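Pasting in a structure now, in structure tokens, and then I'll have a few things to ask.
What you see is the complex with one protein chain gone and the rest in place.
We call the chains A and B, going by the order they appear; numbering starts again at 1 in every chain.
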Amino acid sequence: MFLGQSLVSIVDLINKKKIDGKEVVKYFLKRIEKYNSKLKAYLTVNKSYKTNKSDKLVPIAVKDNFCTKGIRTTASSKLLENFIPPYESTVTKRLIDADSFILGKTNMDAWAHGSSTETSDFGSTKNPWDLTRSPGGSSGGSAAVVSSYLAPAAIGSETAGSIRQPAAWSGVIGLKPTYGRVSRYGLIAMGSSLDCPGPLTLTTEDAAFILQIIAGHDKFDATTVYKKIPNYVFKIKEKKKFVIGVTDEYLEGVDEEIKEAFYQLIKILKKLGHEIKKIKLLPPKYAISVYTIIQRAEVSSNLARYDGIRYANNRTFFGSEAKRRIMLGTYVLSYGYYDAYYKKAQKVRTLIIEDFKKVFKEVDMILAPTTPITALKLGEFEKYPFFGEMMDVLNEPAAIAGLCAINFPFGLTKKNNLPIGLQLIGRWFEEENILNLTSQIEKETDFLGVIEKGLKNYPD
Amino acid sequence: MKKKTLTKEEIIHLAKLAGLNLTDKEIKKYKIQLMETISYIKNLNELPTDNIFPTSHTTAVSNVFFQDGEKNTRVLNLREVFQNTKSKEKKYFKVRKIFNE
Partner (left out) sequence: MSDYQPVIGLEIHVELKTSSKMFCQCLTNYFGKEPNTQVCPVCLGFPGTLPVPNKKAIDWTILIGKALNCKINNFSKFDRKHYFYPDLPKGYQISQYDQPIAKNGQLYLLIKNSKSKYQKEGSKLKITKKKFRIRRVHLEEDTGKLIHLKNETLVDFNRSGVPLVEIVTEPDFDNSDDVKIFLEELQVIIRYLGVSDADMEKGTMRMEPNISIISQKSKVKSQNLPDYKVEVKNINSFRFVKQAIDYEIKRQVEILKKGKQPIQETRGFDEKKGVTYSQRTKEEAYDYRYFPEPDIPPLVFNKDYVDSIKLVELPSQKIERYISQFKIRFDDAFILTRDKKVAEYFETIISKIKYQISKLSIKNQNYQQIIANFIINKKISTQLSVDEFINKLIENLKPKEMDKKLLSEAIDKVLKNNPKPIEDYKKGKINAIMFLVGQVMKEIEGKAEAKIVREEIERKI
């Protein structure tokens, strides 16, 4: 075992019996003991590996909104502080069936409401690159865990940006699969028509590997599709050339250094033989409204089941962000306002989808920055009533349309030595393409050494 | 769209619908915050959508069913049913008395 070893290579070693899974788990538990209190990336650490019958334990961290049977699941809310699910989510079941060991449950924005992990009722996770800053959110804990190698990989979830944005701020790879590609059964619902489970990893191959395991139709989730699952790990190695779209709309208001990184990558892609094409997309500001309305409406509905009777604490335990979102969601669905807000938002959603369909006739994928700015200082998010939605402006359109997308790190800012994240947005159910190009970029640039540099701060 | 301010009564009504007990301070806070958000999201009116169908699902699937009588692999035993609650009485969940309708 060495620092920064990829999940795939660990699996390989375990399968070839070159190391014992239990030793691998112990390795990570030691690191967790060393660094977690500082980072607050894990809320719950699972030390039960000793009683585990298998010796093929491949450790993985899981965001705390996935129901893990017998392991406390809180969604970072005091309301679920002592909730122990009596059943397993499909994603974690598939991982366990593939010899995974759930190392622990990672911190997040409470109920996934946020883009900084600061709304967690148990305190925020710190950005491994700068402990005075946020790791992003809502999968901040998962991003921080991977960034500081407290697990070789982690599972997160994205409603609009919650995998990509913390991956960008924490300097790791974060994949949001197409909506319907991965089962949501057992994922504590936030935005039912938007939520996507996905991996956060240090290598592209790891992301492909995890997607392979968790993707696919689930009879317990009616929104999953029967589409064939390609062999992603194999597909990312194919030598393919793509037509990549870029648009000015997604550069508005973006930090200068991020823009520089973006242009730098374009040069490299051209060199590698890909075609860069200018495209036009609807301004993302409409996506903020669409997303705010639809997400908060679905949130207000999905949180209605928490009455404290059958499980958990009662509704007085909701934090202020949850209450705020429930209120707005109730408002847009209420009598007299449904047509003006919710229905209107669903119609604009159609426009956004049609917009992407049009663009994807000309290009295979879209390259853009993942976030307009790099990691904010802790506490800054309080300034905005819909902070999360504003921060995810570049992620919302793809999320609303249900497209797949991936963040990868591309350099550090000179100003603050913080990771820069860029993203590729791919066609529906064509994860293999965006993974493939990310893999090419990885081979060619090593992501400008970001991951290596980050790991140096967290020696064994 | 006509300019509209949310009244305190509307906030209280919404909170009731939402099953939330808000303090006076919270009512004031949310009133302001909701208004800010509402005024932003009105920008959707800039886009004409007269003959556009709303999208509820981004995947093109329909008619997803399960077959009646399929084996139930998810049934919970009594321990599992009640392991997360304190409000139980024998094999029932217990709540405050609801007056007969």
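In this text, a contact is a pair of C-beta atoms (placed from the backbone, for glycine too) under 8 Å apart; a residue touches a chain by one contact, two chains touch by 3 or more.
It should be emphasised that the depicted structure is a prediction, and the values quoted were computed from it without experimental measurement.
*Asks:* I'm checking contacts with the chain that's been left out. Which of A:Ala189, A:Ala261 or A:Ala401 qualifies?
*Replies:* Residue touching the absent chain, from the options given: A:Ala189.
*Asks:* Footprint of the hidden chain on chain B, which residues?
*Replies:* 17, 19, 56-57, 59, 61-76, 78, 81-82, 89, 91-98, 100-101
*Asks:* Residues of chain A in contact with the chain that isn't shown?
*Replies:* 65-67, 73, 75, 80, 83, 85-87, 89, 184-189, 192-193, 219-223, 297-298, 301, 303-307, 309-312, 330, 333-335, 338, 342
In this section, only the chains that are shown with their structure count from here on.
*Asks:* Mind listing the chain B positions that touch chain A in their complex?
*Replies:* 1, 11, 14-15, 17-22, 26, 30, 33-34, 36-38, 40-47, 49, 52-59, 61, 64, 66, 74, 76, 80-81, 83-85, 87, 93, 95
*Asks:* Would you pull the chain A residues touching chain B in the complex into a rising list?
*Replies:* Touching chain B: residues 82-84, 86-87, 179-180, 193, 219, 222-223, 225, 285-286, 288-290, 292-293, 300, 304, 307-312, 315-316, 318, 320, 323-324, 326-331, 334, 340-341, 343-351, 353, 385-386, 401-402, 428 of chain A.
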